[in-house]
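A single structure is presented below for examination.
Note that this complex is displayed minus one protein chain, with the remaining chains in position.
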Amino acid sequence: MKNDKLILDVAYQPQERTARNTSSIMLDVIIALIPASVWAVWQFGMKSLILLVVSVCSSVFFEWGYRKLLHKDSSIGDLSAVVTGLMLAMTLPPTAPAWVAVIGCFFAIVIVKQLYGGIGKNFLNPALAGRAFLMASYATIMSSYAVPRSLAKEVDAISMATPLTYMYGGQEVPEFFTLKSVFLGTMPGTLGEVSALLLTIGGIYLIIRKVISWRIPLSFIGTVAVVSLIAGSATMDHGNWMLYNILCGGVILNGFFMATDYVTSPITAKGQIIYGIGCGAITMLIRYFGSFPEGCSYAILIMNLCTWAIDKAFNNRQFGVSREDVKAAKASKKAAKEAAK
Amino acid sequence: MNKILKLALVLFLVCAVTAGILGGINELTKDRIAEINRLATIAAYSTVLKADGYDLVEADMSDFPTVDKISRATNGAGHVVELTVSGAQGLITIAVGVAPDYTCTGISIIDHSETSGLGANAAAESDVGRNFRAQFVGADESVALSKFGGAIDALSGATITSNAVTTAVATAIRAVMALG
Partner (left out) sequence: MNIKNQFKEGLITNNPVLVQQIGMCATMAITTTLFNGIGMGLSVLIILTCCNVVISALRKIIPNEIRLAIFVVVIAGFVTIVDLLLQAFIPALSKSLGVFIPLIVVNCIIIGRAEAFCQKNTVGASFFDGIFQGFGYTCVLIIMCVARELLGSGRFGGGLIDVANGFRFTLDGTGSGVQIFPAEYGASILNLPFGGFITLGMLIAVMQYALKKSKKKKELAARLVLEEAERKEAEA
């Protein structure tokens, strides 16, 4: 019954009891990620399948091992470790060796999640924190991308640059990265960020199943779109620049799957929109001014740290308290202050 | 009043004794430290500009805020400029050798805190690092990254670091030109 408590914790008022629990939600997330994973395996071959499997297994193993070692209840049944492992693998480049995934899972599960008390208590998204750890440790491995199967004819090499590297390196994007190819996902990138189409389908499935709300993905992706449309670039017209900014890189994956993590995102509607806008704005700041071409994961980690403040600032009115009541309370507070002077 | 005088006297005595001891130690170690620093400078500078000694040049460098100091090689081979510029993660201290015809004779990164595996390659004793630094030999004050129309290839994944180093080289050459 522990799992039901979690749902009550993250819902905002008024609350309602449902039959859903953590494991059914996590199962939905896994289902939503399957199309994109299958696509990645098709594009990048067996190596990426091994990466996915190793990542999921080691994630579950660390979760089980830590709880066992400290004589706590096992929590692998809630499937959250499977999701963390899957998501971490999604943020790895296909050429990454499997041991990198194991180290990333160790950091994500043991240090970011379990040391702070396990599911529901971590203040950072474990998968993204794992990715940031790997990025800082194995920068070379983490920034070389394999050539996908569908580009093998055009590109005769082992690794190639992602469209974002061209875009923010001030170069022309090669012709084979057409809008259609970046939308369908015939481009290099991390395992999970290549197919915008399949990720969007997964995301919409989650919204229909009411696992996530539309607010964070829409405000996140929307902010990226607005900023790139206004700021533009010398190499492309503004409309195309905006589409490439959304479809290339991790905006779709992160917007639908990472930023919407219950534990580390705000719980109120207003808060979620502010959070999404923050993620989008920081992503674009990093893309334009940072030293890496892509900044989604850092943007979300930074906003994770702001979540408590957003929750505090955009707290909902208590159920049953009207707008007039709030105004009256404010006015009386002000009056009391002035009287004190 | 008496009390304050007493306190002042005790503090004065402690300070005086400490200062005396420090003066003695300083006298003992002064020459050795100066010699060590001279050798360290020669060791760092000789990789960018061969000479047996370097004299610090006194000049007004307010137009070049990133320049720390300029030294003239005693054998007339040119100048060595030491600069501190901001890289991707922190400050990069770099020595640039400038020949009398205002071309770069070599660079050496003295201190940095760039990302290991990416920006840190600029200072690394590896093929990647050596090739990157060798590109600057013979460059003039218009040196720039290929991305900005120049001839320097940036380190992969480390445009900001590469650009910082390139800008530092250009600044160093201009600073020597300003000396006349």
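Letters A and B mark the chains in the order given here, with residues in each chain numbered from 1 onward.
Quick note on the criterion: a contact is a pair of C-beta atoms (placed from the backbone, for glycine too) under 8 Å apart; a residue touches a chain by one contact, two chains touch by 3 or more.
Since the structure is predicted, the reported quantities are computational estimates derived from the model, not experimental observations.
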item: Where the missing chain makes contact, among the chains that are shown; value: A, B
item: Among A:52, A:81, A:96 or A:111, the residue in touch with the chain that has been omitted; value: A:111
item: Touch criterion as defined above, residue of A:64, A:133 or A:214 at the omitted chain; value: A:133
item: Subunit B, residues in touch with the chain not shown (by the definition above); value: 6-7, 10-11, 14-15, 18, 21-22, 25-26, 28-29, 32-33, 36, 40, 116-117
item: On subunit A, residues whose C-beta touches the chain left out of the figure; value: 99, 103, 111, 133, 136-138, 140
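The definition used in the following text is that only the chains that are shown with their structure count from here on.
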item: Gap in Å, rounded to a whole number, between the CA centres of subunit B and subunit A; value: 42
item: Complex contacts: residues of subunit B adjacent to subunit A; value: 88-89, 115-119, 147-148, 156-161
item: Touching residues (chain side subunit A, partner subunit B) in the complex; value: 136, 138-140, 143, 169-171, 291-292
